[in-house]
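The complex appears here without one of its protein chains, the remainder shown in place.
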Amino acid sequence: MSTKYKIGVFDEEKTLVASIKSLQERNLAIFDVFTPYPIHEVLHLLKRKSKLPTAGLIYGITGALSVLAFLYYTSVLDWPIDYGGKPFNSFPSFIVITIVLTILIVTITSLFTFSVRAKLFPGQEAVIFDERATDDKFIIVIDAGLLGGEAASEAGRIMSESGAVEILEKDLTEKK
Amino acid sequence: MKNYYNSIEEFNNVPGQEEEKFEKEHKSAVLELFEDDIAKKPSSRRDFLKVFGFSVTSAAVLASCEKPIHKAIPYVIQPEEIVPGKALHYASSYFDGHEYASILVKTRDGRPIKIEGNTLSVFNGKGTSARVQASVLSLYDDARLKAPLSGNSPISWDLADREIINSLADINNSGGEIVLLTSSIISPSTKRLIAEFGAGFTNFRWVQYDAVSYSAILEANQQVFGKKVIPDFRFDKANTIVSFNADFLGSWLAPVHFISSYTSRRKLDEGQNDMLRHIHFESGMSLTGSNADQRIPIRPSREKIILANLYNKIADALGKEVFDVPECDLDIEGVVAELLGNKGKSVVVSGTNDTSIQLIVNAINLLLGNYETCVDLDNPLNLANGTDAAMEDLLKDLSAEKVSALILYNVNPAYDFHSSEAFVAALSAIKLSVNMSTEFNETVGLCKFECPVHHYLESWSDAEITPGQLSLTQPCIHPIFDTRSFQDSLLTWSGVQTSWHEYLKNSWKENYFPLSKQSGFEAFWTGSLKDGVYAYSGEKLKSPEIQYGSIAAALESVDPGQEEGFEVLFYPSVSLGNGKHSNNPWLMELPDPVAKLCWDNVAAISPMDAEELGILTGDVVKLGENFSIPAFVQPGQAKGTLSIALGYGHSQAGKVADKVGVNVYPFAKFIGGNRKMGFSISQIEKSIDKVELALTQTHHSMEGRAIVRETSLSKYLKDPASGNELHAKHESNHQTLYPDVKYDGFHWGLGIDLNSCVGCSACVIACQAENNIPVVGKSEVQKRRIMHWIKIDRYYSDSPQQPMVVFQPLMCQHCDNAPCENVCPVSATNHSSEGLNQMSYNRCIGTKYCINNCPYKVRRFNWYRYTNNKAFDFNAVSDLGKMVLNPDVTVRERGVVEKCTFCAQRIQETKLAAKLEGRAVADGDVQPACVQSCPSNALIFGNMNDKESKVSKMKADPRNYHLLEELHTLPSVGYLTKVRNVEE
Amino acid sequence: MYNRSIRGPLVEGNKTYGQISSDIMAPIDARPGMWWYLTMAIASVAALFGFYAIYITVSKGIGTWGLNNSVGWGWEIINFVWWIGIGHAGTAFSIFLLILRQRWRTSINRAAEAMTVVAVGCAALFPALHMGRVWLAFFIFPYPNTRGPLWVNFNSPLFWDFIAISAYLLISFSFWYMGMLPDFATIRDKTTSKVKKAVYGFFSMGWTGGSHQWIRFESLSFILGGIAAVLVVSVHSIVSTDFAVGVIPGWHTTLFPPYFVVGAIFSGFAMVMTMMVVVRKVYKLNDYITDNHMDAIARILTFISLIMGTAYATEVFMAWYSGNEYEMFTFFRNRVTGEYSVQFWGMVICNAIIPQLFWFRKIRKSTWGLLWISLAINLGMWFERFNIVVTSLANDFLPSNWVSYTPTIIEIGIYVGTIGLFVVGVLLFFRYIPMIAISEVKGVLNIGSKIDD
Partner (left out) sequence: MCLLRKSSIGYIILLLKIMGMNLKFAGKSLSLSLFFIISTLLFPLALFSQDTNSDSTANVSSHETSHEDLIRGERLFYGLVYQGDKSVNCASCHNTRFVDSLNWNPNAHDISVKYKDKTIKDLTTVLMRPRSEKMAQSHKNFDLSETDILMLKAYMDEFAVKGLKPEKAIINRLIIFIIITLLVLVSLADITVIKKFKYKWVHLIILLGGGIYITDALVKEGLAIGRSEGYSPDQPIKFSHKIHAGQNGTDCLYCHSSAETSKSAGIPSTGVCMNCHLIVRNGSRSGAFEIAKVIEAYEKGEAIDWIRIHNLPDHAYFNHSQHVGVAGLSCQECHGPVEEMDRVTQIADLSMGWCINCHRDKEVSFHDNKFYEVYRDKMELMKKGEIDSVTVEMVGGTECMKCHY
């Protein structure tokens, strides 16, 4: 399998966005775009979506219900104890705990999901196309192997036309 | 109920040779306790592991990882009545030469752990005083002499006996005088023994000496009635009491006895609608004065002139002879009127040790006809026999080297005699001097021989508190040390072979058995031992003619008293008394009920004087050469007077008492045939030094809050709920979001009658003894960390010159809506189905949140490890001291919260006993330690679900209220309003 | 939205992206100055003293503190609340300003969040230490056990507190750390040092800046932000229930939750200001943390100070209006006058009056003015907690229980120790972590500086 990539390096957000747009007009598939900060327009153009918020909501509902169930079980069913004349099911006290524990559960589970989905965990090695992508350059990566040599060179041309300061080619075969 | 009144006598009924074996085994078992490593001693036969295990086991539980090997060591032959794990109660009596009580001794596995009042006793009933309660700890005092000494070197009893007998014989042969100096002896058998002992010598004198003397009363009654006695004051029969410096509820004569008779006329229950009225003249603020309906501060030197005027006014009204005395500027018309209105139903009493004052008191009581009813000369209190003059004579003779042998018993003249220096100096010149003492004290080491005496819990004795009221003292533990009873020593030295035990038995056989209607002596003896008391009606002494001459003499020589300068007055404090038990850490840390001070004695000064002189509490003042003492601004102290407690300033009494406070005994004077506890100075010098006092309460006003609710008798009679109007108001406001919790079965409650509570603090020590409450020491008390589960709050109202005082016992209120329970994160405190606010120490992690959220602040925190900690070396470090611990109550670890449990262990014990017998728990069966020790029955405990119980009736009383009831904490403790017998 | 014409650019000095990276990374690459080592040394000594005090506390007992039968909480809880309050800065900055779309937060929020983590860590020490038996602290976890099982008391505010603080510590840490991922990657890619490359590479968890990562990053920020917004309000509300649920006069009030939250933000912002005033001077980051930033914080402080003043007035008013004698006593006889009046008036002056000096533009522009006033607020907030914790306990319902409370050297030592610990933490942060969120600043570089935005 070919692992050749064509990389367009941009200086500015504007030229990057323009380049993406023109590449997409030509139906040239973009492998990925690397930017030093999140650019919503880019994410939008690339149609990147995350299901994390939905997952978070599900976590939250499950968490809240299980916390309430746990509280009810422990303080009403398992071992009811009279504290200061309160009924065993002293619901107002449970609200606070439910809120905070739900938050805690959502945080932990979301972080875990994030870590799994974004493939980010300690020691994970980064696949770096260009080291400047985290500094001051914006990078479009085209999977040359997937597109074929011709389309790739066309993509390179389009990118340099739309303001890329550099067009690089990279072979990541030896890395993997 | 419990297996009461088992007698130690049955021990000796083990048949045949076993007896000796048991005896040996029993003794060595106790002695082995003092070996360092109990585990190394395979032959220890007692399950003392609960005690000794405290250190090992609790540490192990804490770390939960070390498992020590527990040994279960059985008896070789188990004594019949000892069941491991069950408490036995022995009836006995307490007398220390100063105070008497008929008691029950609770023993567990052979060791006494608690003192309770003997309900069969007509003298003190179930009540005890703080000192009696604490006496069990004195048994386990490390400082006690452990074996006889000759000089400073140990000697065997045999050798000591031989030397003493020889020496006595020599002296007797040469005609030298042999003097026996003892504290007051109230044991009739001992008196007989002393007489027999004395008869063996040609030149023998017996002197009785009281550290705090009642010599003037004895003297005055001798002069007027021909009886050298102290009358019994029947406050229960009196309508009016006029008292002069007599702290009869605190430390004068027999406080427990007086409290019960006094409060029986101060209660407003069971239809009783009248109260006695109590008018009190005094200089210092005593416990009695603080309970009086009317209290008039006076200078001590003015007492005589006031009394004389009182006499004149009454005599005038009654048409009797009036004497020429200086006018007194104090308005006593009201007092005169009240006394006249209650002729024959009043008591005039003075606590001043001055014969002429006592003569005038006698005269007034005679005028009012009080000897018929309220002042009982026929049943006198046999508490103090010492005559001051006799002691002075002895000192003279000693100094003149006229005495050849001096045997001391239970006295400490090196500490508490005003001429102690002269006494000590004279001692060295005596041929034979023998000291017999239970405690380690200043006199120990000054004599040629030290023959240590058993603690009263180890000895046999009897006592006759009033003629016909006998009680027995029996050993409840075999002697811990190599000591011997005083009587055994006397018997040995007089060459008699019988033991004191046999002697005592014979004495009863000869003297009292014939008076009883019982057939066999053994049955009589066992019965008396089980009961602890035995009453017979002896012949009344015939009263000789009343001699008025001395009275007249006293009334004719009244001086106007002192107006300028300062008069210093010494008094025995409620906690330490005369200082005999100062080395008892429980007593040392018992705050004075009025001053709320412990671990120190101070010069109480009146607020006016303090302001004039710029003295603040804690400033050290100089009262003479080498006499500096911290001042204490005491509301109610008479202007121009200073009061200082006796019993402090020991130099050689043990680790607790030594160097605490100032010994003021040396400043007492022998004047006019009596020892005067006090002196006069013209000026007080304020020094720049300041001392931090160990006070347990520093704010004295109720700040207008309805904490102690009070009313007057007249208002009460009109409306029983007077003064308690807030209760109805708060009750009507009580609303709750949550439904009320229902208590099925038991709902324990405690009722406290503030009218009956005089603040004697017996409950505080009873609680401490029952619940293993640690002593924390002066510096911790200074930091306000005293551990007492029950404390007596004291508030002043009105002016600082003549304040009104209220006492309020405060313990965990066991609220049904307890704020503390809600906030504990780990569920270490919660509510039981019996209404108890539970506290489980082993669950507590010590966040102290419950302490903060308790509106009553009755929870206590273990700031340090108070057990087995050298920094708190009071009684919970040595193995001996720890023997007093109650094995049914956990010893708390550092970092946990503790508080009053309503003596949950007693509740459980009583319930279990009822279950075993298949019966219901009766009202009054459960008595927490505080309730049980209360001499005035101010505390009532019971099941609030039982509408017939005493406590339910108390809660239904219109006087009943709850502390801070507006908080809706629903306490299980209720208070009854205080009613004062005052005009309003 | 941000209005440039009023406040000027967010980043001054016409920076390029590259410059931003190197400017912010400068302290990480360069050897720190003498002042850094000196401060570090002093702070370490303070921290060591704190550890010694902790050692004494744990080995001997809480008795080494000045607490007593009536005052069960003293400095340790005061400091706990104080630190937690300061710990609100980061989250408040990130979240509230995020919600309010205040984009100027970007250059400050990183430091503020770091402060939060360190401060909450310091705060979390106290509830543990104030336990009498800290070795049994695990009793507070409702875990299945062999005691029945015996659970915990879910009614106890202290339990709520425990979970709230743990959650807050965890969330603020993850929020902070997550924000640093792109920056760690920047350092990894820019640095020449092999060690740094490996270490930052490890901590950057494989961040590349690809769109797949950015989209999830943004989603997570959204979730955590939303959650943390709730938490910012709830944590200090819950801390306030430690008191508000109590029956003690001066504690038992419904005003506490909002009052505590606002107070916490107040102290947090003040601490941020203190730190930023120093940082921008020492690290010469005036271009990123501009005068306008300080001005904005000062304005916020002025506003919150007014709220605080109102809260104090309300408290006193409610005490009077309720007619409750205990409340009346606590406020009028105990706080306003009485043994602890110094602390009360200190609180009022430091929190409600001094910050009003920010009305003057000159003071807002003056470094010393900003520094001293922010310090005064921190002190005032400490007084506030003292007022709440100690005065109420020392003189509550029954006069017989009234006491006074003085801290011991051990308690003071622990406090000093946490300050030392805090400074050490913050210094390490300056040294090893980009103190300004590089990626976020880059995102706002164009705002306010270019007309066409």
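We just call them A, B and C in the order they show up, numbering each chain from 1.
To be clear about the criterion, contacts are C-beta pairs under 8 Å (C-beta built on N, C-alpha and C of every residue); 3 or more make two chains touch, one makes a residue touch a chain.
Bear in mind that the values here come from a model prediction, so they are computed numbers and not experimental data.
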item	value
Partner chains on view for the chain not depicted	A, B, C
Selected from B:Ala384, B:Val891, B:Leu964 or B:Val979 as touching the chain missing from the view	B:Val891
Those residues of chain C which, in the complete complex, touch the missing chain	55, 58-60, 135, 145-150, 202
Missing-chain contacts mapped onto chain B	21, 24-25, 42-45, 47, 50, 53-54, 57-78, 83-86, 742, 744-746, 828, 830, 832-834, 836, 838-843, 865, 888-891, 901, 904-905, 908, 911-912, 914-916, 918-921, 943, 945-946
Residues of chain A (touch criterion as defined above) contacting the omitted chain	79, 122-123, 125
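Assume only the chains that are shown with their structure count from here on.
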item	value
Chain contact graph, described as a line, ring, star, complete graph or other shape	complete
CA centroid of chain A to CA centroid of chain B, Å	80
Between chain A and chain C, centroid-to-centroid distance (C-alpha), Å	30
Averaged-CA centre spacing for the pair chain C and chain B, given as whole angstrom	57
Set of chain B residues in contact with two or more other chains	819, 821-822, 824, 827, 830
Chain A: positions in contact with at least two other chains	81, 83-84, 86, 90
Chain C contact footprint on chain A (complex, rising order)	13, 32-39, 42-43, 46, 48-50, 52-53, 56, 70-71, 74-75, 78-79, 81, 83-84, 86, 90, 93-94, 96-97, 99-101, 103-104, 106-108, 110-111, 114-115, 117-129, 131-137
Footprint of chain A on chain B - complex, ascending	738-741, 815-822, 824, 827, 830-833, 970
Interface residues, chain C side, partner chain A - complex	16-18, 20-21, 142, 148-151, 153-155, 159-160, 163-164, 166-167, 170-171, 174, 178, 181-182, 185-186, 188-190, 201-220, 222-224, 227, 230-231, 234, 238, 241, 438-440, 442-443, 446
